[in-house]
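A single protein chain has been omitted from the complex, and every remaining protein chain is retained in its original position.
First chain written, first letter: the chains are A and B, and each begins at residue 1.
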Amino acid sequence: MSHSKNGFVSRGAHWFAALAGTALAGYPDSVLVADAPFNGRTVRFIAVIPDAQNRFARARDGEVGLIEGWHLARAVHELVAADQNKTDKTPLIAIVDVPSQAYGRREEAYGIHLALAAAAGAYAAARQAGHPVVALIVGKAMSGAFLAHGYQANRIVAFDDPEVMVHAMGKASAARITLRSVEALTALAETIPPMAYDIKNFASLGLLSASLNVVAPDTPDQTSLNLVYQSLEQMLASIAQESEHDLSSRLNAPHRQASKRVRELLRQQWKEEGPMAI
Amino acid sequence: MENLTYAFAASARAQAVQKQILVGVVGSGDLEVLVEPQSDQAQIRIQICTSVDGMASIWEALMARLFAQGTLPAMRIDINDFGATPGVVRLRVEQALEELGLSDQSME
Partner (left out) sequence: MQTTLEPRLDSLLRQNSFIELGARERGRQLLDAGTMRELIGPFDRMHSPWLARQGVVTQSDDGVVVAKGLFNAQPCVVLAIEGAFQGGSLGEVGGAKIAGALELAAQDNRNGIPTMALILFETGGVRLQEANLGLAAIAEIHSAIVDLRRYQPVIGIVAGTVGCFGGMSIAAGLCSYLIVTREARIGLNGPAVIEQEAGIAEYDSRDRRFIWGITGGEQRALADLVDMLAEDDVQQIREQISQFAARGVPAQHRSEQTARFISALDQVDAATQATPEMARQIYTRGATA
């Protein structure tokens, strides 16, 4: 399965094995791809997992680096190409457990920003072509890694668990950058929902479609698996109801009312004939 | 961060401000100044949001020097300040007044 140091198997790896089985050959060890039966249809599962033997040393702990970005894109593109002439597009389930993007000189030199753009762009294009995309956050969903793998989904589902975190920057780095202690940052974050790290606050932003109370988040048991299957089924059914393949379902929470208001104002002013700019 | 408000009598004879003017940016050591028509025609109303606390008396003195002459028309002014020196504040305000065609009526 995974080739992590000390034989550590990530949540992402466990859940991929339970949901999707054996990964397809031809992908790097850090990118797991499999087409598995799900409720009478085939679904493509994708996960990024740790690989202690990763050629790129700064991407060995499950980070999304150069290789991961481009192969994520490849996995999605190949599916879209295969389904090109089908009206019933194969769903994509991104199993998300990514602690961050990879940080390093090689990464920047060889254009990791583009590698992540490839992945994000592939997922977005797949969704816009009609493929239902669901992100299942089983662990970390951080920053650039999440932008590349999961954040383009029609629906986001997460475990309601202390290990599950969504954020733009890890606590230690964010504390150093904002010249605070980690404790002070955590305290501040508790009063400002978008700054918080926990999944409950993330849910309050209206970005989550479901929060799952999974009994066994680390290594799936049958009960937890059933809960996840149920939720994924609900998400796919919900996506099938939509006529648009966009992200507008994320604009409904009170904490995002400014995001909604901005779009209303833009729409109003878009065609206005009015005085020229200041 | 502090919010300060000042009001000065406007000149009834001076032509009212008709347009909206923005100068500056809220960058370090800088400020943005927004000027627009004032509904209450007799006043120059100034609202300041500043990142530096404890400078109220300096703001008051500066605003008085710029606006208490009684020669300027009614207007509403919003200032968002990120630690500008009084010199830079004055520069930005005078820039705004110049764009409104009011610079010869302000204090030299």
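Here, a contact is a pair of C-beta atoms (placed from the backbone, for glycine too) under 8 Å apart; a residue touches a chain by one contact, two chains touch by 3 or more.
Just so it is clear, the model here is predicted, and its values are computed rather than measured.
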In the full assembly, spell out which visible chains the left-out chain is touching. A, B
Just name the one of A:10, A:152 or A:231 that touches the chain not displayed here. A:152
From A:51, A:107 or A:161, the answer for touching the chain not displayed is A:107
Which residues does chain A use to touch the chain missing from this display? 55-58, 66-67, 70-71, 73-74, 77, 101, 103-118, 120-122, 124-125, 127-128, 143-144, 146-148, 151-152, 166-169, 173-174, 176-178, 188-189, 191-196, 201-202, 205, 207, 246-247, 250, 255-256, 258-259, 261-263, 265-267, 269-270, 272, 274, 276-278
Under the stated touch rule, tell me which residues of chain B contact the chain that is not displayed. 1, 20, 22, 25-27, 30, 32, 34, 36, 49-51, 78, 80-82
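The rule we apply is simple: only the chains that are shown with their structure count from here on.
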Distance between chain A and chain B based on Cα centroids, please, to the nearest Å. 47
